[in-house]
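Removed: one protein chain of the complex. Kept in place: all other protein chains.
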């Protein structure tokens, strides 16, 4: 897709300084821009690149005053960063809109209802008695088990697997390799050392506007539902165990794991590789640093934690500072003990 | 599927108090029960819900004496928790039994033998010269490489990948996205800084009754076999490297990784996000806390470990308690040093 600089300036409500008939087809960083690219200048640190860039056009702010000559065409706007983001979004919409229709072979079970303007990729599978909303995109090799409900505008990328009976909201984005609704890890120890499987009969509910990153796994509840509340954003390779609840607008970074039946509040920010114990509650607005191990319920909203076992972040930072000095501290204690021994030998201390 | 309360009471060897002609179709928690649900009351903490639940029926124990009026129908049994579990299992069996037959398109290579009553989902792939047992369920988009053997009653959920030459036992459950038999991570450093791939020619053996959680990865051996012994239960996103052996009835929680050639004994319980070094041995019955890093061989059966590097759990807990007090400890040492300086200035200490 190609656009003239004039078309883009109109879209961004900007003013062109230079050749408005030039065409651009790609977005690029200002330091990497080539002919046919459009870029932006927001941070003044990058200003020197404006004078050397090969990009056909650069979006700049109204207050920008060039101090050298340049060869690119400028599009002047109120806020170049916001304008560029707007451009990214428009471009994304165009890209996504292009996938519509049903590729063959694909599979649809009996009793399933599918909304309008769907994309259904080749080798994708939809089970029986499902209800798929409108504008949904189901990429190739995705799997949707029986009785699944999927809301409008949701995207399932290639190879996503949704087990039977799960419910996915509107406007969700689920990346490749994500598994929704696999069995929770429930096994009852028997007298002979073996384990008996506890049937996992619940489901998973993703509310609206949820994003799940590639290869993450969300287990179904033993009974009832594992729930990801609206607006929650989950990164890649995250594990959500059975009966967990993740609150509204909570963000969880990559490779974090949440054990069974734990309830995470809303507006939390959980770092990468964090481990959260089972059967605990995490207060709204909790922040956990990368690799933290949260072993106990967090009661106070807005708590910041780190460490394993995790504790309050300022205390953690102080302890970590001393941790590095431990060998020195040990020597200091030894020196004190020797001095005391000296005192005793001098007869000062009896 | 709907059942009358009478049918369920017969199955559970229980006695009905109330309307035995009511039908139920879903299992639910007592606090969430709606009309058409059946629930149970085991823990007395939940007793208040009995008087308010909308569930059509509740399973209770023989010793239970209601203290208020209620509207639900009771099924009285010896042990309500066991009875409910039994119900879960029967329900699961009914659900699973429903998947039988071959969906098209699906792929079967030359020389492959398939047992009776198999379910083979659309877009599933079975390579050449495989041997698939009876009652096996191969969900859509699962992949089975050449020469693979799969025992009776085993379930491969949607998208499971089994590389060539692997052997899977009877009654195994392998969840979506699991990779069995991918190459071990073996690369020989060369003089010029590059790495040369060491061919990985072994396979993976899963013995009977093994469960593997979604998106876990089990690499093939360089030579010989990576082995998961019978009854072992492995959670989601777990990494098992080449030539590892996991003992009978050992349980491994999510996101744990086991490095190459390590041998884990039987009846171990390994927490989530644990890392286990390569080329070591873990004694039978070892317990490792979440996030532990086990760097050395564990010789004594039944050892409990935590920390990184991991050590005996009671010592670990004691050290962690002091870790939080480190800044205070440092101040104490500093105060002592100042007092000593004082002593020297007073001429007490020479």
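For clarity, chains are labelled A and B in written order, and residue numbers in each chain start from 1.
Keep this in mind: a residue touches a chain if its C-beta (ideal position, glycine included) is under 8 Å from a C-beta of that chain, and two chains touch if they have at least 3 such contacts.
Predicted model, so just to flag it, every value in this text is computed and none were measured.
Asks: Any idea which of B:135, B:209, B:249 or B:273 touches the chain not displayed?
Replies: Here the residue in touch with the unshown chain is B:273.
Asks: From the list A:213, A:260 or A:309, which touches the chain that is not on show?
Replies: A:213
Asks: Identify the residue among A:54, A:129, A:194 or A:267 that touches the chain left out of the display.
Replies: Of these options, the touching residue for the absent chain is A:267.
Asks: For the chain left out of this view, which of A:10, A:35 or A:122 touches it?
Replies: From the options A:10, A:35 or A:122, the contact with the absent chain belongs to A:122.
Asks: With the full complex in mind, choose from A:18, A:36 or A:290 the residue touching the hidden chain.
Replies: Result: among the candidates, A:290 touches the missing chain.
Asks: Over the whole complex, note the residues of chain B touching the chain we left out.
Replies: Touching the missing chain: residues 105, 107, 123, 125, 141, 143, 145, 159, 161, 163, 177, 179, 182-183, 185, 187, 193-195, 197-199, 201, 215, 217, 219, 223-224, 237, 239, 241, 255, 257, 259, 273, 275, 277, 293, 295, 308-309, 311, 315, 318-319, 321-323, 325-326, 329, 332-333, 336, 339, 342-343, 346, 348.
Asks: Extract the touching residues of chain A with respect to the undisplayed chain.
Replies: 27-29, 32, 85, 88-89, 91-92, 103, 105, 121-123, 139-141, 157-159, 173, 175-177, 209, 211, 213-215, 231, 233, 235-237, 248-249, 251, 253-255, 266-267, 272-273, 290-291, 320, 323-324, 326-327, 329-330, 333, 336-337, 340, 343, 348-350
Everything that follows uses one rule, which is that only the chains that are shown with their structure count from here on.
Asks: Tell me the rotation angle, 0 to 180 degrees, that brings the C-alpha atoms of chain A onto chain B, to the nearest 5.
Replies: 120
Asks: Using mean CA coordinates as chain centres, what's the chain A-chain B distance in Å?
Replies: For chain A versus chain B, the centre distance works out to 25 Å.
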